[in-house]
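In this view, the complex is presented without one of its protein chains, the others remaining in place.
And then subunit A:
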């Protein structure tokens, strides 16, 4: 890793170029013939002037300052950092997929529509739902579309007093944020000591103001909500709808389906469960599935089929409308369908089995040295609560930063909020026994360091290009653009 420390603006030199266009081949008129004078910007934009070689070197050097899944183990809990297959990148770039315009006539896009139709049905089968829409752009966007569908359902029933969404205290931040954005009040249902939804507390919370419950299963602790049937009954009896946050769906492929558990709406995070790249924070994709009684509210369009012809179906009776431009993140959907075809029903099931095996194996090796607040059978991830017997001298942040020195991406830290000093570890199925053992060894070495020499942890990381950048300073006096 070179110690490269330039911004692209600092490379700029007047007169340099990184592009060449063909010469203009139509009559060269002055643009003052096209626009009134006061529409035209007479001052040139201050964009960089750089050469192509510089652009490539600059961004290659920046990439060198990044840690990707292809660099090493990335056990971020709730993020499902599984391997991103390379064939997916190739298929998304096929000319007939990458270079088609969304407004072309259906006769020109039958292959794209067929892919979307087959993906809709495949995801519906995995989810146990009746109809999917591929439109939402990300997991949180899927949540928003799904909650809007629930709201439209209550509105149609004239059930307007239902103004509250219930979320567990262990829920992802997107759940309450989504419900607020959809115009709902939020009530939290607490978890029991064994990390599951407190069923009795839920029973007391629901009522005629309950619009629905948002739940992740397995939940954010990595535990299966085994009372799910009872939870569904409580919510449904109160007149509410049950929303499945698919962030943790990688644990249950072919093992259990949200539709069979009693959920009415579900979203998948395609960039988690179905192997598409996280891209440094997107683009993702968040398809939403619903049970039959909610299909009339889905956003338009979905892909339909009539005889041999695929078409964009805008004819959804009580649709919530559109939640984004066009039909979804098609390029991401091509990758996801490539993955589903590659894995098949047997591979998807095996993926969940090995994800769960990996998590429980790591746990078995770590629980003597790290505090495990809930000793149970876990699914694809588990949550530790810092070092055992440590009176908080060494924090989870110290452990995370020290892991960087060992060449690993740290787990998700300080989430879920209900666990003190949380370290949420999700290995995924694509990691080998050897990789897991290396990571386990690093964590055990850190546990040893905590007993012998705390300072090495307190001053970590030591081997990274930058060390603990000052976040308080960044927020207190924000510098969000480059000033020459």
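Quick note on the criterion: a residue touches a chain if its C-beta (ideal position, glycine included) is under 8 Å from a C-beta of that chain, and two chains touch if they have at least 3 such contacts; residues count from 1.
Keep this in mind: contacts and distances are computed from a predicted model.
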Omitted chain, identified by the protein name its UniProt record gives, among "Acyltransferase 3 domain-containing protein", "ABC transporter permease", "Probable glycine dehydrogenase (decarboxylating) subunit 1" or "Oxidoreductase": "Probable glycine dehydrogenase (decarboxylating) subunit 1"
Chain not shown: contacting residue from A:82, A:154, A:267 or A:291: A:82
